[in-house]
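Worksheet for the structure shown next.
Removed from the display is one protein chain of the complex; every other protein chain stays in position.
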Amino acid sequence: MSSQKAWAVIAGVGSGTGASVARRFAKHYAVALLARNPDNYEPIAKEINAAGGKAIGISTDASDSKSVKAAFEQLEKEFGGAPLAAAIYNVGGKFIRKPFLELTEDEFESGWTANGRGAFLFSREVLPLMLKNTDAEYPPTLIFTSATAAMKGSALCSSFATGKFAMRALAQSLAREFGPKGIHVNHAIIDGVIDIERTANWKFDHPEAKIKPEAIADAYWYLHTQPRTCFTNEIDIRPAVEKW
Amino acid sequence: MSSQKAWAVIAGVGSGTGASVARRFAKHYAVALLARNPDNYEPIAKEINAAGGKAIGISTDASDSKSVKAAFEQLEKEFGGAPLAAAIYNVGGKFIRKPFLELTEDEFESGWTANGRGAFLFSREVLPLMLKNTDAEYPPTLIFTSATAAMKGSALCSSFATGKFAMRALAQSLAREFGPKGIHVNHAIIDGVIDIERTANWKFDHPEAKIKPEAIADAYWYLHTQPRTCFTNEIDIRPAVEKW
Amino acid sequence: MSSQKAWAVIAGVGSGTGASVARRFAKHYAVALLARNPDNYEPIAKEINAAGGKAIGISTDASDSKSVKAAFEQLEKEFGGAPLAAAIYNVGGKFIRKPFLELTEDEFESGWTANGRGAFLFSREVLPLMLKNTDAEYPPTLIFTSATAAMKGSALCSSFATGKFAMRALAQSLAREFGPKGIHVNHAIIDGVIDIERTANWKFDHPEAKIKPEAIADAYWYLHTQPRTCFTNEIDIRPAVEKW
Partner (left out) sequence: MSSQKAWAVIAGVGSGTGASVARRFAKHYAVALLARNPDNYEPIAKEINAAGGKAIGISTDASDSKSVKAAFEQLEKEFGGAPLAAAIYNVGGKFIRKPFLELTEDEFESGWTANGRGAFLFSREVLPLMLKNTDAEYPPTLIFTSATAAMKGSALCSSFATGKFAMRALAQSLAREFGPKGIHVNHAIIDGVIDIERTANWKFDHPEAKIKPEAIADAYWYLHTQPRTCFTNEIDIRPAVEKW
């Protein structure tokens, strides 16, 4: 089975960044698409398979260790000894903006659950597989989709910010531990609104005020192709017109 | 009861920073000392009461919402309408240093539990009380004892670093929301080994390589006395000889 | 002459922070006040001397090596072997805000001249004197008055921001070299408008939107009193209502 095509796994696949990343990486690899709701990955999986690529979707709760474990057991069967080339953790959780004293414990925790615990559960599945593939042309790559909230704890955003700060800490720690072992870990700060269905009605003065998800996917692909002497461990991505 | 002496509450009181902070703030305020194990707060509570101050200890699990709620209900009875002048969250949790792939889920989560969830539970109890006391001579002050790990995710330290990054995010978010309401929130980066019983045998070349907990307490007291036009929201504290 | 009272030197003394710092440190030390224009230091020098303190003013161009050298030669004569306890570099230069392509070379350079070169010239005079005084009760302290522009290069502010970023780099480098030798170096980020004559007409919605210079002086004095096991190398100071 070692002759199987290498694969990539993307957790958090909807109609936006996840789908674009899946499409981009599917040009080179089989892709596994994880999302809680099959409605989120089925359209893009069909599209990729119809276009001659290979895509598998698995319903997964990224913050539940059993669900994540089960997903990777299924992927193991599906892909066997095929090398894991890339893993993108694109789960963001719900963005909650409300006065601190109105947050329930569950609401506060949700930032951590999606961005901290989920990132941990995903990382501990993909890293052992990647360690077997460090001789690949492109070093195995683990990318975390993050946000401005990883750099600044804004008022009313403590849930999301604690989660994204934690994600950044995890990405740094993994980059320092697994970089020398040949794995490329990157924390990608997406600083701006992404141009997706959900934001289609968000109006801005400037026609290019939203980030194209295809451009994020190109950035992730570029990161994946960086050689071992030239890793980028943190990248920021924002529209030219963004205030920052 | 409004004529009662103002009080301060310190969560995470052992023989080190917490005890020194308690001693320092007890010169001006009644102090409530929270720790899971009464052995940790009893000696310093006795010492303060014997010296003519007022200290109350309550056994509390800082990461459990019921336990925290119960502690503050008890404090409400104890202090009634007396103003809350300062709150120091000094719970750090266990520092775990081990290869990422050897971490259990519980070990990984423990950083968050102590530094993220616990800080949230504490903050939502103290902030409403502080909001009633913004006319005090010294603005009510909420300080989080943090660490270098809040600034850098080192290899093998993902549990602690994710927790401390999250704590920093929370502190920033609260400072931005509650500063304009008259509450002073500070994130204190303690960058170095503290000179306490547990570290007594840690040998360094330099006689002043460890931070004196009394000096940290003085720093916290200074922060507490800053007027509303001059808040410090982040402070770093390290020995002169520390590498950083 | 070694029995002479210790002294402090403040470069950049006008009616605001510099004067308040001078007043604060003059309670404990003789103070040397440097400014280009004697009009700037004379009132505060007179005030201090009239109140029983000791203050000397010297007209100095902080960005000119000969002028700085001459000032310290004069101070050497004045204070002889008396120990130098503290040095505050409070020169900020002109804040220029204009489109980049309209900046003259001189305008662009002025940020560096005041905040980079001037800080260098001052530091190389005071550090050798401080190295002779590391046994003092309070470690000799070198503080650089800086600004938000040290942390963020805003549009239209390249001159000031390059200067303040450079000042921060210098402060960090000196802290790391001279901390282990017993000298406390601090970079103070003053994030907000200071309440001085020049800003008296700047209106804000909130009555406490401006930083009181006396409070900055208190912060600097607190920093000066920190013991060798507990140095703060960077402090931020802002009004409670400031957006950041």
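As written, the chain order gives the labels A, B and C, with residue 1 at the start of each chain.
In the analysis below, contacts are C-beta pairs under 8 Å (C-beta built on N, C-alpha and C of every residue); 3 or more make two chains touch, one makes a residue touch a chain.
Everything numeric here is computed off the predicted structure, so don't read it as measured data.
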item	value
Among shown chains, those touching the left-out chain	A, C
Contact with the hidden chain (one of C:S158, C:N186 or C:T232)	C:S158
Residue of C:K27, C:K46 or C:R124 touching the missing chain in the full complex	C:R124
Absent chain, residues of subunit C that touch it	65, 99-101, 103, 105, 108-109, 112, 116-117, 120-121, 123-124, 127-128, 149, 152-158, 161-174, 176-178
For subunit A, the residues touching the chain missing from this view	139, 176, 179-180, 182, 184, 195, 206, 208, 210-212, 215-216, 218-219, 222, 226-244
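The rule is simple: only the chains that are shown with their structure count from here on.
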item	value
Graph class of chain-chain contacts, one of line, ring, star, complete, other	line
Numbering shared by both copies at the subunit C-subunit B contact, with half separating same from different	same
Centroid spacing, where centroids are CA-atom means, of subunit A and subunit B in whole angstrom	34
Centre-to-centre distance between subunit C and subunit B (centres being mean Cα positions), rounded to whole Å	32
Overlap residues in subunit C, where contacts from two or more other chains coincide	none
